[in-house]
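Removed from the display is one protein chain of the complex; every other protein chain stays in position.
So, subunit A:
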Amino acid sequence: MLTEISAIAPQDTRDDVAVQIDGVSKSFSGTVALEPIRLKVRRGEFLTLLGPSGCGKTTLLNLIAGFLEADEGELFIDRDLVTQVPPHQRKIGIVFQNYALFPHMSVAQNVAYGLRTRRVPKAETAERVREVLALVKLEDFADRRPRQLSGGQQQRVALARALVVRPRVLLLDEPFSALDRNLRSAMQVELREIQSRLGLTTVFVTHDQSEALSMSDRIAVMSRGRIRQIGTPSQIYDRPENHFVSTFVGDANLFAATLLEKTDATASLDIGKTRLSLTTFQEELPEPGPVTLFVRPEQCSLTGLDQPGAIAATVALSVYQGSYAELHLDCSVAENGRVMLRVPASEAMEPGTNVGIALPERGPAIYTTTERET
């Protein structure tokens, strides 16, 4: 009931913003690392900055933390202007990729560090350290040294150390990349549980798109110092706004096509010798001419070569994946010569088999070809 009331109750919309980035940019000796960025992180939100290395995501995180100074623009945390404020006064928490636990201190001393700098009384410090170590299930490890802990345990200490000071924002810099796969997914679930329990505003940096899709409330996809799209994981996956986002998040099949005509979201186009009419999710389509047609593997299906609208392809490789098989097809009209789709494992086909690909009538997207980039 409570949530329904607060959902309709009028709110100060500014109060909903925990971090506001207003045209912040950064260059390193003439090379632009970050174009002017505008971004609002909502209170309690788990926002992911996703992109390949060198896209500016870590630079943006370092700017929020205060480790770097912005060339221009303003930065607000909880409505306070912090652009010029040094890191130790920003009241943020950060967990690094290698955790950066202080090797000369015990687990408890590591966790207590942020309380000591704030001159929290001894008794309260001990209590809060105990509480937060219980939260990350490390009560029994208080007296150990960091090097005596496993990777997962070290990460929990790093998290506890950041959480104990009740930060206004939690910053996570690729914290899972040093963990092996099983531990990684367990830690992802655990972190997400703690984060939502505490209602902690979190900015998470990663290059791993599946991690971003599974953990985030919203994702900002970045490349070349710009935010290319921001939205919920399903918006990013189902409705990528441009060529870059479509290929960086999830698997994409891309066809070289010629756009003949368009009315609203419906287009008529040629792919090789095949003429198709499609309805996309896009509000605006590119101008007629050479374009890229984007279709997710799960939207493609196999069909007879003689069917209308079928695109000719040849099975190159079938990769068994347990519950399904990935079929990699040679296809002359695909942008990189290959198309991938998934079929039940029992329907895997021998290499060399000629097949037809059927494209959906609704759902794909059309991008201008010139926009390709990494």
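Just so we're on the same page, contacts are C-beta pairs under 8 Å (C-beta built on N, C-alpha and C of every residue); 3 or more make two chains touch, one makes a residue touch a chain; residues count from 1.
Keep this in mind: contacts and distances are computed from a predicted model.
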What is the protein name, per UniProt, of the chain that does not appear here: "Cytochrome c-type biogenesis protein", "ABC transporter permease", "2-oxoglutarate ferredoxin oxidoreductase subunit alpha" or "RNA polymerase sigma factor"?
"ABC transporter permease"
Among A:F67, A:F281 or A:Y320, which residue is in contact with the omitted chain in the full complex?
A:F67
Which of A:G114, A:G225, A:P240 or A:P286 touches the chain that is not shown?
A:G114
Contacting the left-out chain: of A:K26, A:R90 or A:R156, that is A:R90
Residue numbers in subunit A that touch the chain omitted from display:
65-67, 86-94, 96, 98, 100, 102-104, 113-114, 117-118, 158, 161-162, 165, 171
